[in-house]
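For this depiction, one protein chain was excluded, whereas all remaining protein chains were kept in their positions.
Chain naming follows the written order as A, B, C, D and E, and within any one chain the residues start at number 1.
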């Protein structure tokens, strides 16, 4: 099967990291096609960046037909509903995927994301999915998305500190890492802290493979009825 | 004061109707500037159209500085969070405005909107605003947005039928009309059915004027922190 | 238009302050009639005081016919439902008004009110309005209502301290001042802390004017059906 | 022990019926003192009547010291919070009592009350108590409170029809009768329909006896801190 | 009347303590039959122990016919739904009983239970009953169930510390003790801290007596339809 993994921002090094994480997570026989739009914001931190990325995101989807599933690799699940109207293939956001999986491994989880300004959008999504009751707290590590790329700012230590606090103060039983750029940190942090630490990219790849194997499609009744193009 | 009223779709006749409704609702001394993007979908019915309209919408806002408030005149409140990051002027969606006002006139209200495929997005917004508990039901009249423009399909009768059903079956005490294109129907339907029927355009204009007079600004802490351009 | 602004307690200096705040907030052409009942509690701090004030409050409304809207100027929104049954003019509570307006300027707000014993009633109202999900926390400054009048107890400093804590600990993006007696502090506190600080009196005046201009009435279907007098 | 049972309306025949129902429900050794205020509405149907009854209700409580618990015998739980500030004895509303008890006998219950205009207040209370999730539906039989007294209007048949509908359509597993005046109908309706039918008067008497035997008091911390009189 | 009080664990000294607490709480004329299963876990701390205890619990119920009500004396309300299918007599869990009663004495309560691992199950029950909105926090004192029996670990001091913290930090107006083994501590802690401290055993006995006196039965419609044996 082929999975189209879209990084909605235009930072090629992130697309590369996401692509590698996707391939590591995928089964043999699954081809990962990791892409980003040509134009748009270099990072997505909050509502404005999300909105600005959508045209490029939609174009990426329109250009392609040969995929069995689509992953939106921004933790805000940017464009999730719009893209679901464009196909009946399964479409998953990495935030969504991580939330659902964390809910199967724990009673309660906390999220550790990048900047404070990103917290709201994540909280909105949790409410929408119904999983706000499963999330104790959405925490900001104050590490910018591009600092995850550049290595500035001691990203891992800051994220780790938030995890420690989540275990002590939130009674979190699992942690969801709240940014595609944190994908390579999950395993180490899990070992270090002794609880499940979930990376949305890997979760989404596996969930997408599952849905494809099951032959399940995005419903075309109601909210995800097929998009009408060129209105 | 000057209020920028943005019709996120590109149908000029709707922008004109919205502009007129805005001017009727505005106080003396308020200048209404009604615009639509140059490019984008001709109507917004559901998630995909919303997403496609955002780039044009954002451009409209970027081009202008001279406004005291912004109204997003699509009942889905398209782009609300993104635009709030672009200014500290008050920004209101017409759906949001109508929901809040209906909550001050009744214990429960129902919404009558256009197509079934639009219901989901409205329900999501109600949950986000906290007002889902005030809304008995979101009903689809199955009148397409552009049929409101063209007069096809007996729009008013279908909407009226849904209102009758809402009073009988939902115990609705007020009705919110779920499309900017229904703006001219509110008064007649209210008289006909004997309960408040709210048009989001008029509600939003008045709410925006209120916020400006109060000197209140969109908060720049947290989720609506200023957008970073040209990332 | 004429707006009847009722201070449900009998402290004339508060009525005067509320009246001035109302006039400052009102548009030219709006006449403010600020009144309080003849008998009843001198301040409203909690459920008992609310209940005791209602007979006088209802009398004030019964005596008058010449108003286009009514404001209940106690942050508990004392008598809101009862008065809505007495008229089809719009009726707003200042707590209600502030909560709705704060919801249009921020993702989350906190409330700073007077005594601990007043917190419960405010929390109940937030739940009723659906806006509990928009409120991070209701905080008590432990400043008594009448100390706001007398200047005892360093009211402003205590309220300011709670605002600082709300920004740090609640992630509040806006503040709602939880007492009619705080009406004169809003602007200074907003400047000092750099986020919207809302006064319910001013919010309510403007919202009432909006509803009257829109020609909207309190619904007479269901819970606010007309009161039957002299049962 | 002595239980003060207050009928907040002034209809003496209802006070008498409530008193008899209370005595039937009480244990040997419990004295029931059933009273109503001297002045106030003859029946309570909705928010306005509730508000108007409070001064008389409060006076009834102030005049008496010799009680171990207080029951407010109006299904709207009129004055519940205010009276709890006036004593540390247990205070129960008959609606509240019936909702809690129904929750111990079934997964879901429906309420059958008098007029449509009373539904809202009951729904508000259910939300406040947390028990809205346990209630499938609040139904209006359209029987006026005083028709229960006079025998007009075939009260029992109408209430019975609503119960039938609740079982079929709401999946209700128990019924709560939503008016003190229905107190004498519970046993017959239960037999007739084969499910628990709860009368709030009897529930409240027994709950009050339980709380007194347990030595439990209304908390004086927070919202029910002692009333300050003669402010 | 006869009340069957089942301690779902096999620790005879706890059954004895529960039996004594039950007798102290019961009215004259009520016979308490306190039993525990022959086999099963010695203490119930969390989900696994709950599940393991059910077969023995069910056997205890099957063996007996002569009871008017059943109390499940484990704070997790172990087996509540299953046992309700086995009889139409009222069946109450001690957690359930305490939550309902605390809700009649306060706006908000906190729970102080034994180990962290027990918190989740209690939180699940609160959500199920609808009373999660009435509970500020479920706290773990880290006192093991059997340490309550043996006197190890300074149980009372640890529980008391949690109560102090609940009053300060949770704004709790009442406390529910979260283990049958804490039954003898309630009165002293209430005196010490000056707020209602509820013991589920005593609450449940009284609630059960009330339901029996009222002649109310567990509904046999829907979820508690009679169990089919020997499938």
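We take it that a contact is a pair of C-beta atoms (placed from the backbone, for glycine too) under 8 Å apart; a residue touches a chain by one contact, two chains touch by 3 or more.
Being a predicted model, the structure only gives us computed values, none of them experimental.
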Among the chains presented, those that the missing one touches: A, B, D, E
Option from E:33, E:52 or E:161 whose C-beta touches the chain left out: E:52
Residue of A:44, A:72, A:86 or A:101 touching the missing chain in the full complex: A:101
Which residue of E:17, E:84, E:100 or E:217 touches the chain not shown here: E:84
Residue of E:67, E:99 or E:224 touching the missing chain in the full complex: E:224
Residue ranges of chain B at the interface with the undisplayed chain: 116, 119-120, 123, 127
Interface with the undisplayed chain - residues on chain A: 25, 27, 90, 92, 96-97, 100-101, 103-108, 129-134, 167, 171-174, 187, 194-196, 198, 202-203, 206-207, 209-211, 213-224
Sites on chain E contacted by the missing partner chain, in the whole complex: 41-43, 45-52, 54-55, 57-58, 79, 81-82, 84-86, 116-117, 119-121, 124, 127-128, 222-225, 227-228, 231
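One rule holds for everything that comes next: only the chains that are shown with their structure count from here on.
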Pair sharing more residue contacts (C-beta pairs) when D-E is set against A-C: D-E
Pair in D-E, A-E or A-B that repeats B-C, with over half of contact pairs matching by residue number: D-E
Euclidean distance of C-alpha centroids - chain B vs chain D, Å: 42
Where chain C and chain D are represented by their mean Cα positions, the distance between them in whole Å: 30
Intercentroid distance (Cα basis), chain E paired with chain B, Å: 51
Numbers and ranges of chain B residues touching at least 2 other chains: 107-108, 133, 171, 222-224
